[in-house]
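Incomplete set of chains, arranged as in the complex.
Note that the chains are named A and B in the order they appear, and that numbering of residues resets to 1 at the start of each chain.
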């Protein structure tokens, strides 16, 4: 950490700052510049509050050199984390296709889609029971009943399942869900993240649509700091000024995350673009960029889906896409 | 609502869409253009799911004419809502100053600040017990103990109090808190909003730092749809590419919100700019733009504040600012 001091800092305050830093086992080195003096901090600064330092009268600016996350940091865990769900593996060279409807609607619907995507190569079934909707008047999901239907599909079709949690109080319902999804709108729900840090189950953490990559890693750190190290990161588009797509899919986050962290990275081409017609090209691009998986909305009858039908592809389109991905993967794997 | 059809839409699908709309008491009028056909929907379209329509094969685009919120809509409630907390009023020409520390730290701290800001003209005391922090390693607030200290300050100093809730499970602790604050990171926490719709207490709802004004009003609608109509809106800066301030304070949201809704609008110059040195000018600008109140961080010793000291002003600075605001208000009130 680098502290840029104001010109002519009060000596007493400066001494007190240095002593406080020393008391935290941080060694302070001073560089006297022409217009400003800079303090270089040597030691473990990850737990130092950058805003606390910045509030001091004698401080003009604070710049972090070391990343503020540790558990999620590749610097301290050079090897890729591999998440296992039964026989399915994600990360460290293992690619997984996650597919299913935005919202679970009925036993028939979820089982039909599950059966179809399984035969096309999906490794995990997705399906929403609790749905975060912008409008209180829109369909909010089947909730507890939806979880029940997911479990029936898991049993009947034999795919591990992932579903989204929206509140701590729902946690007991997720006992038999294989992966818990934290949606983009809850990436900053720190109380929920802390609760998920205490369970023993993989969490797929979606990047908030206005979260930086560092904030995504800090939210992963919340879960990992609690003891749960099985975190899958998911890029699903960020909010920008562009309106032809719902959000802007930040595919460069794949190589950036691969550099900064050891956690697997999955891409959601459905929510990011918001249109079924762009799912194919963005899926192939994600694979080419080195993603560890895709999470795709599939619906047997998109035009009658109870939510987000606009972005769901049909089982037939998924089957074709899955074949393309499988043809692409071995070539891409040679390149990295 | 306007539906733009794809060229040469399948007639059977089009008939089925029209029948479904008619079944919802919506009258459909057709405009045949040269390159595209447009359907105009007449009736209450606020409960129609725009994404559901957009998913249909025959639909190229859907555009909403009517706002998707009703309770919060000034069109249906032309008069300003006035929120009363004891003798304090916000909205409809009533201006309130809310002040206090970012985080409650001790009985002495909160009472000293409360006493000071009260004597300078603050009408409501703010103080955080549950603190949303980006890092799991940063101070997370005194939590239940902090609420207790707020209640002591309320009793001792005699100011109504506001504090932030972060999870539904904390709700019982807020029984004697006068206003519940929903932070920017929870504006999209729909489960929490629904729970707050069922209580009988004012809620100060902060705009998410990447939320549109319409999304803020939809979140207010979540609370109001549950029966709780006492919502105070708060602009606290939005995320942009500019980095000299923590966020970009969107003061034009004041006249925009005044046009769209009857709810009061409060401005937070502390979190939006992130620096104490910009609080004064942004507070005066907010008053000049017609805000119904200000929520300002005040700390007796900003440099030793346990969180966000960088943006807290001293009691002395608050006292001066409060005097300026009081001199400005009667003039501004003549202008609107």
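Here is the rule we use: a contact is a pair of C-beta atoms (placed from the backbone, for glycine too) under 8 Å apart; a residue touches a chain by one contact, two chains touch by 3 or more.
These numbers come from a predicted model, not from an experiment.
Trainee: How many copies of the one sequence build the whole complex, if 2 are shown?
Mentor: Across the complete structure, the repeated chain appears 4 times.
We adopt the following convention: only the chains that are shown with their structure count from here on.
Trainee: Between subunit A and subunit B, tell me the centre distance in angstrom, where each centre is the average of that chain's C-alpha atoms.
Mentor: Computed value for the inter-centroid distance: 26 Å.
Trainee: Taking the complex as given, what residues does subunit A use to touch subunit B?
Mentor: 13, 46-47, 49, 51-52, 54-57, 68, 130, 132-140, 166-169, 185-186, 188-192, 194, 208-210, 215, 218, 221-222, 225-226, 239, 302-303, 305-312
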